[in-house]
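Here the structure comes first, spelled out in structure tokens, and everything after it is commentary.
Removed: one protein chain of the complex. Kept in place: all other protein chains.
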Amino acid sequence: MFPYQSGNYPIPNPYYRFVSQGQYYNPYSDTGWPWWHYPIESKGSYRYSPPQLLTFVLVHGSWADAHFWDGVAAELRSQGHTVYTPEYAGHGSDPNKKVTHAMITKSVVDYIKQLNLHDIILVGHSFGGTVIQKVAEQVPDRIKRLVFWDAFVLKDGESVADELPPQTRQGFEQLRTMSKDDTIMLPFELFRALFVNTASTEDAKLFYKSVSPEPAKPLFEKLDLKAFYALPTPKSYVYFYQDNVLPQGEGYGWNPHMSTRLGLFRLIVGDGDHFTDTRTRPAYLALKIYEASRD
Amino acid sequence: MFPYQSGNYPIPNPYYRFVSQGQYYNPYSDTGWPWWHYPIESKGSYRYSPPQLLTFVLVHGSWADAHFWDGVAAELRSQGHTVYTPEYAGHGSDPNKKVTHAMITKSVVDYIKQLNLHDIILVGHSFGGTVIQKVAEQVPDRIKRLVFWDAFVLKDGESVADELPPQTRQGFEQLRTMSKDDTIMLPFELFRALFVNTASTEDAKLFYKSVSPEPAKPLFEKLDLKAFYALPTPKSYVYFYQDNVLPQGEGYGWNPHMSTRLGLFRLIVGDGDHFTDTRTRPAYLALKIYEASRD
Partner (left out) sequence: MFPYQSGNYPIPNPYYRFVSQGQYYNPYSDTGWPWWHYPIESKGSYRYSPPQLLTFVLVHGSWADAHFWDGVAAELRSQGHTVYTPEYAGHGSDPNKKVTHAMITKSVVDYIKQLNLHDIILVGHSFGGTVIQKVAEQVPDRIKRLVFWDAFVLKDGESVADELPPQTRQGFEQLRTMSKDDTIMLPFELFRALFVNTASTEDAKLFYKSVSPEPAKPLFEKLDLKAFYALPTPKSYVYFYQDNVLPQGEGYGWNPHMSTRLGLFRLIVGDGDHFTDTRTRPAYLALKIYEASRD
């Protein structure tokens, strides 16, 4: 279906906002000055406008827990936003690693329902993309926008493993069989090369301390996503171009390979990698997520 | 044909330029100091050199008029360049929306001839790429260089619609049939997601005020471009990597999908999107266009 076929596209009502020249100005007034009288360059916006205050629910990916978002959440909160970082089954302090994708999805759905959250920006990173795909199917009315940051957007019937290059998939399968509890532990060399490639040596080692074995099964489960692909929810994709967890093209990768499955979506691009900026540049990452999330 | 087969590539005549150390220096003198004695980093150039003054003709794309260029033109003029921003048939104050691609081309050709412009840098944005392809066929001797900025480079016999993904093409066809005068109006949601994705909410709304219905026919006309592909005119392509009007790869997109059709071309890359920087960062966009245009 063509996602923008409604033909119903009213210009929002007139509104006022502050103009740095010290005047109030109605930009939708027919007698207003056209924009080109005011090409002002500052902070990427030609006129100042206060940030839109949003409610974020941030869903982490594999080999991470909810603390993954600590830096970004603190940054967003300091700007006035409301931020939630739910933990999900098989992660964080949960001792049970025998989890399914449905259990993980239920963790986030229950969290949203129990806190009775509405009008949320639901953000998924990496594997978390598959989680927000399924969560969105269950609580679509509570979601204002879906934001994928270097996140899987699976096709209906796919698993995460289906999107891995054969060599990586084979490697994951080997690591899985090596474990005693059906988990996959990332070797440091792989983590350093693919997840924190732009980090300093010390930061990479420090980051690796927070990595624990990931429940394997959800990575290999094929997901029914028919309901997801019928949702009219607005969508954005944040792509960081030094992210090399997946090869950048030739049939793989975050953007455009998976992002374009979203149909109409807003693209925001940054220069980071898969993990590092959550710790080294939380303000930068928070800005990119905000750019993807505002109306 | 191989575009650089001439074998005729003289080094330009010796010239003088100012060296910041306070000395005049002939870089082509056999007795001159080699460059590596002077690796100076400043403003991206290891030695200062004054800008080359150029004559620009800027050709806008669809859902825009000549005011699209106001910020960039002002910036280029402030640097000493001469800038023209022709309006073309079916756009701006022209009440007649029943136009053809040939009429649009004629507008620009007539403008160049009437002002008797020579040695011009002919810049096309988006749909304007197809216009400068056809203009170049008619006044090749007046053109110093062609610069495409996130612009269509059609193959011989193609239309703009041929380069759209099936879903987008279908959407445009639906919007076309919904109109009373064979135009296509962009819904705000589509414009916001694809044309001004990096803009603030307020800027996006303000930008949308300048969008009016686009004559549909020229987007679906197949163009004879045999003469274009025989032109030896130097060519450049400016690509902004947050531009998501077309999917970024897998058979679609500005670069490399369409840019490589130019044969030998100079690539310049920036971090903007399809529309926003004309208003929020005109100096940045002007710099990228200048980098693509200088000898």
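Read from first to last, the chains carry the letters A and B; within each, the first residue is number 1.
Keep this in mind: a residue touches a chain if its C-beta (ideal position, glycine included) is under 8 Å from a C-beta of that chain, and two chains touch if they have at least 3 such contacts.
If you're wondering where the values come from, they're calculated on a predicted model, not measured in any experiment.
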| item | value |
| --- | --- |
| Per the touch definition above, residue among A:79, A:100 or A:248 touching the missing chain | A:248 |
| Chain not shown: contacting residue from A:88, A:208 or A:265 | A:208 |
| Chain not shown: contacting residue from A:62, A:159, A:183 or A:197 | A:197 |
| Positions on subunit A where the hidden chain makes contact | 67, 70-71, 74, 165, 167, 170-171, 174-175, 178, 185, 187-190, 192-194, 197-203, 205-210, 241-242, 244, 247-250, 252-253, 271, 273, 279-284 |
| Interface with the unshown chain - residue positions in subunit B | 2-12, 17, 27-28, 34-36, 39, 41, 44-47, 49, 52, 234, 241, 249, 251, 255-257, 260, 263-269, 291, 294-295 |
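As a working rule, only the chains that are shown with their structure count from here on.
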| item | value |
| --- | --- |
| Inter-chain centre distance, subunit A versus subunit B - centres from mean C-alpha coordinates, in Å | 33 |
